[in-house]
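Here the complex is missing a single protein chain, while all its other protein chains stay put.
What follows is subunit A.
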Amino acid sequence: MSEENTDTAQYDYDYDYLFKLVLIGDSGVGKSNLLTRYSGNEFQVNSKSTIGVEFATKIVKIDGKVIKAQIWDTAGQERYRAITKAYYRGALGALIVYDITKTKSYENCNDWLNILNSNLDNDIVIGLIGNKKDLQHQRAVPVEEAQEFARNNQLLFTETSALSNENVERAFDELINSIYQNLKQQTGMDSLNNFANTNNNNNSNNNTEYSSTNTVSLANSKKTEKSSSGDCC
């Protein structure tokens, strides 16, 4: 499986399924940095606030199928909700992010959850992410409390650090895997195509210079996970 990685990384358009995901949560919790870490394995110290939405993709492999995750990173400020809501449409998964050092950002997760639910017709897979795990000494939100909240609302849960690159890949991959398994279970593989956009479009002459896609294989992703946080469904 891993031998194919290099090939697929070069051809962004060469995928079996397209999953649209959205990143939401309060301003300043680290959504953009999570995304740059996941899609390009970088941490941008000099990142600016997100205006409207930003976008990145990543290729993931499950069961030998190539899945392209199209991730929309939204601005956190309330003013932009009207704008960013438009991007929820068609999403198969969402990650609600809070900052473990900011109680308010955790409390607002409930609002974010409601906003998601009221703007989506179908059930989607939702993950809760407590970011800035590296700032343990400033922790304001206990892991257990967030875990409890996640369990009650049937959310995936992980604590991450975009800065130290802890659990970031895992949080995204779990979400993607969960979407894939759900669809597979619910509908059977044959009709999965009806839910996720299948790609037939191989004619584009993609310029890889501007795409930050990488390939990972979920089968290999159980490497350095010394996480203290729990995951539950």
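Heads up, the rule we're going with is that a residue touches a chain if its C-beta (ideal position, glycine included) is under 8 Å from a C-beta of that chain, and two chains touch if they have at least 3 such contacts; residues count from 1.
To be clear about the criterion, contacts and distances are computed from a predicted model.
Chemist: Can you pick, from "RabGAP/TBC", "Small ribosomal subunit protein uS2m", "DNA replication complex GINS protein SLD5" or "Glycosyl phosphatidyl inositol protein transamidase complex subunit", the UniProt protein name of the chain not displayed?
Modeler: Result for the unshown chain: "RabGAP/TBC".
Chemist: Extract the touching residues of subunit A with respect to the undisplayed chain.
Modeler: Looking at subunit A, the ones touching the missing chain are residues 12-13, 27-28, 45-57, 70, 75, 77, 79-80, 82-83, 86, 201, 204-207, 210-213.
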